[in-house]
Structures are given as C-alpha cells and as structure tokens.
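Pasting in a structure now, in structure tokens, and then I'll have a few things to ask.
All protein chains but one are shown in place.
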Amino acid sequence: MKNSIKILLVLVFVSLFFGKEAWAQNSLQTQINAAPVGGVVKLKAGTYRERIVINKPVVVEAEGVIIHNCSSKPAITITGKRVRLRDIKLVDCLSGKNSAAISISGSGHQLHNISVTSEKIALKLKNVQKSKFENIRIHGQHKENGIDLWQSEQNLFQQCEIKNVQDGIYLENSNHNTLIKNSIEHSRYGVHVMFSDHITLKQNTSTKNVTGAMIMGVKYAEIKENQLIDNQQNVNAQGLLLYDVHHSNIRDNTISHNRLGMYIEDSSSNTIIQNKVEANFIGTQMKKMTKTIMEENAFIANVNVIQATSSRENQIQHNYWDGALTLDTDGNHKSNIAFKADPYFLTLTSETPPYQLFFQHPGLVLLQKMLKSPDEMLVTDQEPLMTSDWQKNVQVKSEKRSVLLLSLLLITGSLFLLYIGRKKI
Amino acid sequence: MKFSIVKQSVLIFSLLFLIAGCGKTDYKPAAINEKTDKCDVCHMAVKDDGFASEIILENEKTLKFDDIGCMYKWKSENKDEKIGNSFIKDYQTKKWLEVEKASFVYDKSIKTPMAYNVIAFGDKKAAQDFIDKNSGELLTADDLGSHSWERNKAMMEEMKKKMNMNMNH
C-alpha cells in the first residue's frame, strides 16, 4: 500500500515536472512540417529536447520556446530560402569541435531575437546570401566563434550581443557584409575579418577583448563610428589591428583605454580620419604602412603616442596631439611647429621583446632624446591642429569630496606629527 | 674592495658565456602558449594545433607562426637572418616535426589559419593517405621553397570568375 502511494506520488511529480514536454509531444518538427510554404507557424511555448530542420520558406514564431540540445549536431539547421525565425532560445549542453548551435545556408533568411548559450559556434553561416540577423544574443565558453561566416555575402548583422566567445563575429571569404551596432565583450577578437572585401563595420562596440577589431587581408572596408575600448588585459591586446588592408576608410572611431590603440602593418591607400585615440598605453604603431592619409585624428592622453617603421609616402597632417608644442601665428587653427615622434622604442623592442620592460622608463626617455633618429624615420605632422572637437563635450569625472577629505587628513595628520616631533623630549 | 667587485662580475659574465656556449647545435622547439603567443608575421594568436610552426634563430630567439605560410613569408623577408632550425606541428598527431624532415600536403580545400592551405605530416605515408582520402598535392620541404604561397586561392578564383562574368555582360 505504502509503496503504491509512493509510486503514485512519483508519477504525479514526474507528470508535473515533465508535463509540458509530454504535452509538447506534438514536436516542433511536426509543427514546422505542417506549415505550408510561405505560411506562418506559431510554435507552442515550452522546453523541447529535439533538433529541428527548417528547409522551406516559412515564418517560424517561437515565443517562449526553449530548445535544450545535448548532441554534437546543430539544434537548428536552416537551408533553402526566405526562412524567418524569431524569439527562440537555445541551450546547448554538449560541445563539439567545429560544430554549431545553429547551422545556416541559403539566402534571404531573417533571424530575430534569438538567444544562444553554447560552447559551440553559435551561428555558423556557410554560403548564406542576403540574410538579416538582428538581436542575436550569444553566450559562449571562449571555445568557438560567436557568428562564423564562410563564403557568405551581403548579409546584415544588427544589434547582436556577444560575450565570452573566441571571435565575436568571424568573417572569412565573405564580401559585402554589414555589421551595425553589435557589441562584443570578454572574447578573443571582437570582430575578425579575413580575406573579405567591401565590409562595413559601423557603430559596433568591442570591449575587454584581446583585440577589438582584427581586420586582415581586406580591401574597401568601411570602419566607422565604432567604439574599441578597454582591450588591454592580454599582452598582445589592441583596439584595432589592420594587416594587409587596402583602400579602406577608418573614420570617427573611438579607440581608448587599450594596450595599443591602432596597429597597422603591410597596409596601403587607406584613409584614417577623425578618430579619437585616447588613453592607450601606446597610441598607434605602424609598420610598412604606405600611401595612407591620416588626418584630423585626436591623440589624447596616450602614454606613448605614435611609432612607425618602414612607412613611407603617407600623408600625416592636421592631427591633434595633446603632447605637442603648438604655436599658431597665422590664425588658421593649425600649429606652425611640426610634431615629430621617434620610433626608437618600437625598433628596440621588435628586435628584443624583453626590453618592453623599459616602457616609459625615465632613462629610456633620455636615451631616445640622445639617439635621435634621422628625420626621415620620424612620424612628422607638419601642421598639427591646435584644438580638437573630441575635447569638447567630455564628461569630467571628479571625486571632489573624497579628495578634499584625503587632503585634509594628510595635512592635519602630518602637521600633528610634525608638531609632536618638534616638542618631543 | 672595488677591484674585487670588478673581478667577480667578470667571472660571472664569463661563466654565463660558458653556459650559453654549451649545446648550441641542439635546437629544441618551444611549447606554444595559446594565451600569449602571437604570430610574428600576421599577429594572430597561435593555437596549439596542427598548424603552428616555429623558427629558432642561431641566437636561440624563437619566432612563432600560426600558419606555415607566415613562416615562409618571414623567411623571404628576412633572408639575412641566421636560422638554427625550423619546426612545424604534425597535422594529425600535433607533435613538433623538423621542417626539413616533414612531408607536406597542399590543397586549396584545406583550411588553415591564414589560408595558405598547406599542412605537414611526419610520415610520408600518412600524407599520401590524406591525399587519397581527400585531394591535394604532396610536397617536400624543398618544394616549399619554390611554392608560390598564394593565399586563399579559392577566393581568388571566385573573383576571377565574377570578373569574367561581369565582362561577358
């Protein structure tokens, strides 16, 4: 008797606990399969443990649907054309090298408001065209990329929030893609573009990564109004890295509080205009940069402003350097005294990296002045700007009260003890 | 007193030279630290996987590369540097191999970090097996010297196709 009651209780408990799922036996896949081509399916809310395939043009609305996937295969596979999927939540419990939570191919898809928690690649795009991805939230385990594109073109990624992944958004061989207002943090590289032309990065925020944006093997990119901030913890950290980048436009970005603001190598014919490079340990380093226009940027509060080696035919002028001696005699808001920066530290440390310990060493500053490099090796701005627009509208942080308190404490404390000292014995 | 300090330091320095002088012929590959190592050419992080490669200069400075293509780019740009030995990871076993003794497979379908599409095998038979199973071209270390190191051929060909198509219009 007692036993049967126990069993009954367990049954009740089980049905309560798994009731939703049992009720959802009308599986997601059958619901999707039942929808006509071009129709709308509203999936029943609940937690499911199945993998689904969407391979025809349908609108799938999945509010309140959570998929728990414990296999190494993708939870959702999208192929074909014009699939619309919205409001779904994915939780993966298994990792799988190179596998994905959502695997996508085809064209004209739209994914909206999707949340993925997975050790795998969250969104893997292979041969995807003209698709739109909005409000995708990704939580990773630093193992795989957040959104991974391979040979995919003309897609738009907007307002995606990516955390704790390897590379936030990784593009390889994928031209004409646009990334707007995405935010990536605590990852390896925020945005990583490889061998993809005509890419637009606009108003993205990349913080606390090893590298904010890593752009490699790229032509005709537009990198505008992005915020690359606080990428400074790793020994190789930097805000923006351009390697083998040509004919691209880097404009109005805020690159601040990074270990290294901008690093540019093997790149040519770019325009770098009106960026704010602020409070980085090293503002900008350039190697083998040629035919680049660098104008109207503001370099503020960087410990070491700019260093360049083997760079020529660049047009570096009209930038604002806060450490420069400036004098404007003709009233054109440009200084008559050229700003010059010595590459000594960069040369020294690229030959022998351990000498980086001398960063900002008082003696090295002196040595650099004594061993002044020949003029053609210096970064020279003939007409630095007197002021910068970036200086205006800055919120001044001040801890007046606590500073006052500390100062009074120091003064009274030391005065008292000085007095005692004089009186003693 | 001061004189003895000079003597001592001379002694220490000569000792250091002695220590360093020993075992110079035997270059050993250094382990990859995924957190702090970056490629000396393309600045990407070097992963401890089947693509990493390494050059040890005669002065025992170690250079690390995330793709063997980057290593050859470095070699072509720094011809006057004295190389002690160079190493590459076996694609399958992920163990260090001497570049001179390894066999290589090149195929544009092989994805490598910098898209140079070349991988290495310690065993020639394993390389041949890989080619039989997939596709590719078997290369020796000597062949690599004259290899074109054209990056990312797949994309280039696609672009050519597109350009041709545009022209045909």
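Per-chain residue numbering starts at 1, and chain names A and B are given in the order in which the chains are listed.
To be clear about the criterion, a residue touches a chain if its C-beta (ideal position, glycine included) is under 8 Å from a C-beta of that chain, and two chains touch if they have at least 3 such contacts.
One rule holds for everything that comes next: contacts and distances are computed from a predicted model.
Peer 1: Which of the following names does UniProt give to the chain that is not shown: "Hydrogenase maturation factor", "ABC transporter permease subunit", "4'-phosphopantetheinyl transferase" or "Xanthine dehydrogenase YagR molybdenum-binding subunit"?
Peer 2: Checked against "Hydrogenase maturation factor", "ABC transporter permease subunit", "4'-phosphopantetheinyl transferase" or "Xanthine dehydrogenase YagR molybdenum-binding subunit": the hidden chain maps to "ABC transporter permease subunit".
Peer 1: Check the whole complex and report which displayed chains the hidden chain contacts.
Peer 2: A, B
Peer 1: Out of B:N59, B:S76 or B:S135, which residue would touch the omitted chain in the full complex?
Peer 2: Looking across B:N59, B:S76 or B:S135, the contact with the absent chain belongs to B:N59.
Peer 1: Using the touch definition up top, pick the residue from A:A237, A:I264, A:L346 or A:V379 that touches the left-out chain.
Peer 2: A:A237
Peer 1: Need a quick check: the contact residues on chain A for the chain that isn't drawn.
Peer 2: Contacting residues on chain A, toward the hidden partner: 232-237, 257, 259, 279, 281-282, 301-305, 322-323, 348-349, 352-367, 394-400, 402-404, 406-411, 413-415, 417-418, 421-422, 424-425.
Peer 1: Of the residues in chain B, which ones touch the absent chain?
Peer 2: 13, 16-17, 20-21, 35-38, 57, 59-61
As a working rule, only the chains that are shown with their structure count from here on.
Peer 1: Roughly how far is chain A from chain B, centre to centre by C-alpha average, rounded to an integer in Å?
Peer 2: 29
Peer 1: Please output the residues of chain B touching chain A within their complex, sorted ascending.
Peer 2: Of all residues in chain B, those touching chain A are 35-36, 38, 42-45, 115, 151-152, 154-155, 158.
Peer 1: List the residues on chain A that touch chain B in their complex, please.
Peer 2: Residue positions touching the partner: 151, 172-173, 188, 194-195, 210, 214, 216-217, 234-236, 241, 243-244, 263, 265.
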